[in-house]
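Every protein chain except one is present and positioned as in the full complex.
Then we have chain A:
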Amino acid sequence: MLDSLVGMKVLAAMSGGVDSAVAAARAVDAGHEVVGVHLALSRMPGTLRTGSRGCCTVEDAMDARRVADRLGIPFYVWDFSERFHDDVVQDFVDEYAAGRTPNPCLRCNEKIKFEALLDRAIGLGFDRVVTGHYARVEHTERGPELHRAADWAKDQSYVLGVLTGAQLERCWFPLADTPTKAAVRAEAAERGFLLAQKPDSHDICFIPDGDMRGFLAERLGAEPGEIVDREGRVVGSHEGVHGYTVGQRRGMSLGVPSPDGRPRFVLEVKPQSRQLVVGPKEALAVVRLAGTRISHAGAPHPQLADGLDVEVQIRAHADPAPARARMVGDELVIDPAEPLSGVATGQSAVLYEGTRVLGQVTIDRTVAADAAERLAEADAA
């Protein structure tokens, strides 16, 4: 195991949260030469935290610094705000503009923490980047493998599903085998870290007030449009399509009641015609998801080309679902055993085999269950 190797030079990414603090402390305990770094990601950092949102305030930088002081390790704040803006925030806005639903945390791991930061770390002579993620890297003869953390409730392997073998080779997640988050908090308290009881960050760090619609409207404009049902009948209106996500139910004003009186959900977001398509819950069910933006967490699984039974997870906290995955040309096609609900393009589908992450694909298209007949026809063709 990595943490039994002594004398590595490791860079601990410290957000100011409890997880990365304990991860850095464990790296120090393991006898490595540890340097702490806090990434400044916001161009205009707020001074103090508001609620439990976000992770880019001056207060967070200070919390990280104080942990580094206690650990007796050097500490720096590095400015990645430009990269973060270009690769994460702008990507987020662009994806919504195209009617897709991105996951910015995944993009941040892919482009910032394990690319921009990792590259700089390696260039500066570090052997590993340490973070407080709940996931496990196993180093095998075939190369590194990414696995779920011991604590499935906190498992973050989904948002790390974009990492490649080369990236995983240089990662170290000391919280991999921690039984629970409570244990991490207890350890932080025992170590005398004042941030032991700091609330978890959640939501999107660059939208500190949580108003995603407002954030997108500011950048993409908000033009009113129609809400239509699957037959194209106008059933309501909206103040701008951006921010609506497939599977969403709340936040729509529908003037025309649904024929059967049952709730309606967003089935499709069409930015060009400024339309939201809505329909009953069962219309959300998809039997196929596919995309071409694929990454393998380590060596590609040899059977993926021909077809492989896997589990697929489509959101950070969704349950994994049994599915069949195979390559068709340059497209990865995933057919869940039971139809999946609320799958939006732009999301990442992460494939698992047991606890192991095989890789992920950004979903470009889905096939709805009630189009199954057409699916069969398409396959025949």
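In this text, a contact is a pair of C-beta atoms (placed from the backbone, for glycine too) under 8 Å apart; a residue touches a chain by one contact, two chains touch by 3 or more; residues count from 1.
In the analysis below, contacts and distances are computed from a predicted model.
K.L.:
What is the protein name, per UniProt, of the chain that does not appear here: "Phosphate acetyltransferase", "Molybdopterin synthase sulfur carrier subunit", "Aminotransferase class V domain-containing protein" or "Urea ABC transporter permease subunit UrtB"?
P.N.:
Answer from the record: the omitted chain is "Aminotransferase class V domain-containing protein".
K.L.:
For the chain not shown, which residue from A:Ala61, A:Val88, A:Leu267 or A:Ala321 touches it across the whole complex?
P.N.:
A:Ala61
K.L.:
With the full complex in mind, choose from A:Arg120, A:Lys181, A:Arg213 or A:Lys281 the residue touching the hidden chain.
P.N.:
The missing chain is touched by A:Arg120.
K.L.:
For the chain that got dropped from the picture, name the residues of chain A it touches.
P.N.:
Against the left-out chain, chain A lists 38, 40, 45, 47, 57-58, 61, 65, 74, 76-79, 81, 119-120, 123-124.
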